[in-house]
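First, the structure itself, so that you have it in front of you.
Omission of a single protein chain aside, the complex is shown with its protein chains in their original locations.
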Amino acid sequence: MKRDISARFTRSLRNNLVLVGIIALIVVTAIIEPKFISSANLTNVMRQLWPLPFIALGMTFVIIGGFIDLSVVGMISLSGVVAASLINPLGQVGAILSGILLGGMMGYLNGFVLTTVGAMIQAEVLFITFGMSSIYTAIALLLTNAETLRIARSTKPYNIFTALGSGTVGMIPVVLIVFLVILVIMHLFYKKTLAGRSISLMGGNKEAAFLTGYNVKRSMRLVYTISGIMSGMGAVSLVSRVTTATATSGIGYETNAILCVVVGGTSLKGGKGSVIRTMLGVLLVVLLGNCMNLLGLSTFMQTVMRGAVLVIAIWLDNRREL
Amino acid sequence: MGENILVVKDVCKYFPGVTALDNVSIEVPRGIVYGIVGENGAGKSTLMKILSGVYEKDGGTVVFNGETIEHTTPIQALQRGLSIIYQEFNLVNSMTVGENIFLGRFKENRGMRGTHKKARELLDSIGSTINTYTMVGDLSASEMQMVEITKALSFDSKLIIMDEPSSSLTSEELKRLGIIINQLRDKGISIIYISHKLDEIFEYCDIVTILRDGRVIDTKPVGEYTRNEMIAKMVGRTIENEFPPRAHFVAEPLLEVRNLNTKKLKDINFTLHRGEILGLVGLVGAGRTEIIRALYGADKARGHKIFLRGKPVNIRNPKQAMRAGMGLVPEDRKHEGLILPFSVEGNITMASLEALTKYGIVNRAAERDIAKRQIDSLSIKTPTQTTKMISLSGGNQQKCIVGRWLEIEPDILILDEPTRGIDVGAKYEIYLLMNKIVESGGAIIMISSELPEVLNMSNRVLTICEGRITGEFKPEESSAEEIMERAIG
Amino acid sequence: MKKLMVLLLTMVLVLGIVACTSTPAEAPAGDKQAPAGEEQGGTDADADKPADKDGEVKVAFITQSLSNASQAYAWTQFQKYADDYGFTVTVFEEDYDAQNGVAAIGTCIAQGYTAICINPTDPSAMIPSFMEAQEAGIIVGMYSSEVPEGNEKYRDFMCGTDDYMAGEVAAQTLMEEFPDGVKVVQVGGQSGHSAQIKRNDGFVDTIKDTNITLLDSKDCGAWASEDAMAIMEDFIVAYGDEIQAVYCHWDVGATGCIEALKNAGMDDVYVIGVDGCSVGYDQVIEGTQALSIGQSFSQMTQDAFDNITKIMKGEDFDEVVWTKLDIVTKDTVNDFPYPEW
Partner (left out) sequence: MNIKIASQRVWGTISKQGAVLAILVLMIMMLFFKTNFYTAYNWLDMLRSAAILEIVAFGVTVAVICGGCDLSVGGTLSFGGIAAILLINIGFPIWLAIIIAVLGGAFVGFINGFLVVHQKTEPFIITLGMGMLLKGVCQVLTDAHPLPSKVPAFMEISNSKFFASIPSLVVYMVILFAAFHYLMRYTSFGRNCYAIGGNYEVAEYSGIKVIPTKWAAFIISGATAALAGVLLASRMNTGSSVYGDNTGMLVNCGVVIGGTSFAGGVGGIRESFIGLFVIQILINCMSMLGLDSYYQKLFEGILIVTIIGLDCFFRMRKRESV
């Protein structure tokens, strides 16, 4: 009986390693640098968190489906640039919606290209999405001719836009509320709906899903469309927070998103995974970054840390039995 | 002892739930062609894999060339002079002939030029004109076989084991193989010739052993066998209570397939009646799986017509097949049937999720009931509904897949090798299940390489050979030998 | 079959390239050098304008990236003054990667350019290419940037504002504004960039042993206001109300700092920015930014073109030309023309 309890404890420990990581990190940093748990820093963390959760959410679905999406870089840049430049003609609400819609369209285009070409294995998907990313970034560069678009320059009112980014209701940032709503919707979509389940079945075993009547190509397009929509939302939240949009604002988000998903516990092999665990991954990654900032480590040390954590997380994920 | 190149004594091999080899003993003298005959699953390839070091034996002794061998790796076996030519050749298609022959041993020939020169000599020694610089991928099946034989010669093997060598050869190429076999025999090299095709056995082999269910039935010089006696011993398993009584519920025609043609299949036409079990019999690679995959929409076949209850129906992909009331238990369980990291429940309810969804939402409670019902009705031995599929035995895994399809009550259930690698107990339960399906008005198309299973379960049997339907039999009225004859073609 | 598909692909690729070169370049940042056929700018008739062997004086403007607003404006000045000097101008971008600069110089040599005005991400990485360009007889001019000491012989002339002076001016205005001392934080430009290093050194050297205390200083990953905003937010968390002044290396970055200060509800902070671009002017007028140190790129371009013409005519020219800085504050803002960038 005793051995059984310890076995269950270690298994549960191993499952939510992330939670333990977060708690340990908070405790250690709070001791070393008391300012860490000051309200100012926490709201600061809340603010600097975006748009990573959106992108990580989209990436989770792609990885659960057994694929990968490197085109988030291009999608974020282009959606952000288009959203910022459309404030004048369409007004701010139109701009926000068009940014998200454009993200979705780009995601669908990715899915469409991948399915018509019949890309199945990780290598093909990786390079084609990388190619799509440089196409989207190039279009963004051409549109803005690499200049920084400032929301402030638009004639129409843009208060909702900035409110979305840095406004707060009481202590909680507006964008966090919006995100939590979307998170719940997507979690229910994944767990409860048929489309959500078919994504995880596709990730588990493509051939078995195909033979049991699931349209694997449609699920693949769906997964990339979700990633596109989330990139659109992430771009809008980034632009609203920073009040500027550039054609290179998406750089670095694809590796960070993969890091959050893998650290969260979703396996790169596909099939199993959860959106909530990825959010814990996001929290851990951002807290790690923030704590290193406060400890005075240079931003470059953070890149080293992120790279190391990603490599170790993938290595452990691969060793974990099925 | 001198004149026996290989002595195998009481070798056993057990896989979970299946006894692959049961005290097998054979003695192969030098310089003769030793035939081994048996159905699929009789243990032939397991024995070969033990000799070549791919599997470890669980008991008994192996003496090769006077030296008892405890455990060996493939390369050690090769160096000792025992080489194997598998049915699907073990060659690297993207490399040249010379490189394939001396794979891993380029240093001995001091680089590539030496390798190609030596390869040329060996190829000439068996009268083959293949150029050593051509890519193996561009060769024909018989040329590939020449390369494999030359590779064996390059190790100056004393014993060459050929597994189903004639399966992809034309009759003319087969004659050339015969000449080479005789040449090798004259050089004192002994050959183990594994095959289904009895006329080759009679033509080339000197001594023949018959294997069945992992046991040696008989070993005699080939002259002392008659053809029927050999087939009877291959097939004639005393049918105690191994199969339930055949079900007799054949009713009106349900499914009709007209002129199904693909690269491999030549004008396939057959009908399936309600309440009938239709068996497809044939050698490995005859095209049985291709037929059902084309029927089920898994492969993109064109130009064939399918009639369901008389009305033409369009089946382009598995989803449409399921809508038409069909279900498929695939041949390769691990890659095409199961999702190993998922729970038993997830795997069972996979096919019926769509039926459980209202407004896009899957009814979780109903899903759990389904899984519970199937686990009980099929008595699947699993600790809980959420244990991972990987921890279940082969038999239970197969039951999960069958349960997955039973849940949507298909009119037509296609079973591809339903009982491969499953213990006898679980087999019997699956047979009962099949009868229950047929009893309740469904129809079954069954593919199996175990002849007794097909003959005892099916109401009607079609023999398939090289992509053609070569015969139609009623198992009660015809003998196993007759059917086997047509299947070998 | 595969060969056919591949042929199709390459034809599409070729058509794509041909299409975008021949369309009259309407891209907002001014037109690019069209291929030979279409002459650009004034006719080449007047004899006294020195011309290259095929009658065309080609000048290349190589810059870190046009996404840096000051460089985009400089490029517009190049095009504006090109006609007066009879030059044909082309822009090459490095995208903050010195390798592209080297490739650009390679193309200039291959295409037989007359002169190169370059504002490189990393001047020391350009030295081998400068040597090669000079061997090919191309005039090499540094534009608002300088080669490391001891390598002056590898470039013909240098004209630009002295970033070091910009740092000094920022420190001096702080001293005048706060005679009895002030606590200031510095938000640096893209770390490692020559402008960032000099604007930092100029500021730090001038405020040494004065009553101005530098609370903290941090550089950005790139000239992006988002980075400046994140650093400012960290400063606010670390130092809170102690911050009385902010010295930001570029006006667009100052926007990020102002945004962060506004979110933290600190509005009486003395903000200094450099560039004097439209963003800086707007913020000075709004009062959110106290001072913008402007560099006049139009003057700088004319100095460069003068030097090139003198060198081509063989007249003597002064190697280093400092363009003066504009001090733009609330009260002096209307003395200067409103910048277009």
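When the chains are written out, they are named A, B and C in that same order, and each has its own residue count from 1.
Just so we're on the same page, a contact is a pair of C-beta atoms (placed from the backbone, for glycine too) under 8 Å apart; a residue touches a chain by one contact, two chains touch by 3 or more.
Source: prediction; values computed, not measured.
Peer 1: Considering the entire complex, write down the shown chains that touch the omitted one.
Peer 2: Every shown chain touched by the left-out chain: A, B, C.
Peer 1: Give the residue, chosen from B:Glu164, B:Asp213 or B:Glu290, that touches the chain omitted from the document.
Peer 2: Answer from the full complex: B:Glu290 touches the omitted chain.
Peer 1: Among B:Leu103, B:Ile180 or B:Ala232, which residue is in touch with the absent chain?
Peer 2: Residue touching the chain left out of view: B:Leu103.
Peer 1: For the full complex, which residue in C:Gln99, C:Thr213 or C:Thr332 touches the chain that was left out?
Peer 2: Of the listed residues, the one touching the omitted chain is C:Gln99.
Peer 1: Give me the chain B residues in contact with the hidden chain, please.
Peer 2: Contacting residues on chain B, toward the hidden partner: 54, 74-75, 78-79, 90-95, 99, 103-107, 111-112, 131, 133-134, 262-264, 290, 294, 299-301.
Peer 1: Suppose we count only contacts with the excluded chain; which residues of chain A make the list?
Peer 2: 68, 113, 116-124, 126-128, 130-139, 141-142, 145-146, 255, 258-259, 262, 268, 298-308, 310-311, 314-315, 318-319
Peer 1: Go through chain C and note every residue touching the omitted chain.
Peer 2: Residues of chain C in touch with the missing chain: 1-3, 5-7, 9-14, 16-18, 20-21, 27, 32-37, 90-93, 95-100, 102-104, 106-107, 109-112, 121-122, 124-125, 127-128, 131-132, 148, 191-192, 221.
Just so it is clear, only the chains that are shown with their structure count from here on.
Peer 1: Which chain has its C-alpha centroid at the greatest distance from the C-alpha centroid of chain C?
Peer 2: B
Peer 1: Between chain B and chain C, what is the gap in Å from one C-alpha centre to the other?
Peer 2: Centre separation, chain B to chain C: 72 Å.
Peer 1: Approximately how many whole Å separate the CA-defined centres of chain A and chain B?
Peer 2: Once rounded, the distance between the two centres reads 47 Å.
Peer 1: Can you list the chain B residues touching chain A in their complex?
Peer 2: Where chain B meets chain A, its residues are 296, 298, 317-319, 321-322, 328, 330, 335-342, 346, 350-351, 353-354, 357, 360-362, 364, 388, 390, 404.
Peer 1: Taking the complex as given, what residues does chain C use to touch chain A?
Peer 2: 27-29, 65-67, 69, 72, 93, 221-222, 224-226, 229-230, 233-234, 236-238, 240, 252, 255-256, 259, 263, 279, 282
Peer 1: Within the complex, which stretch of chain A touches chain B?
Peer 2: 192-195, 197-198, 201, 204-205, 207-215, 267, 269, 271-272, 322
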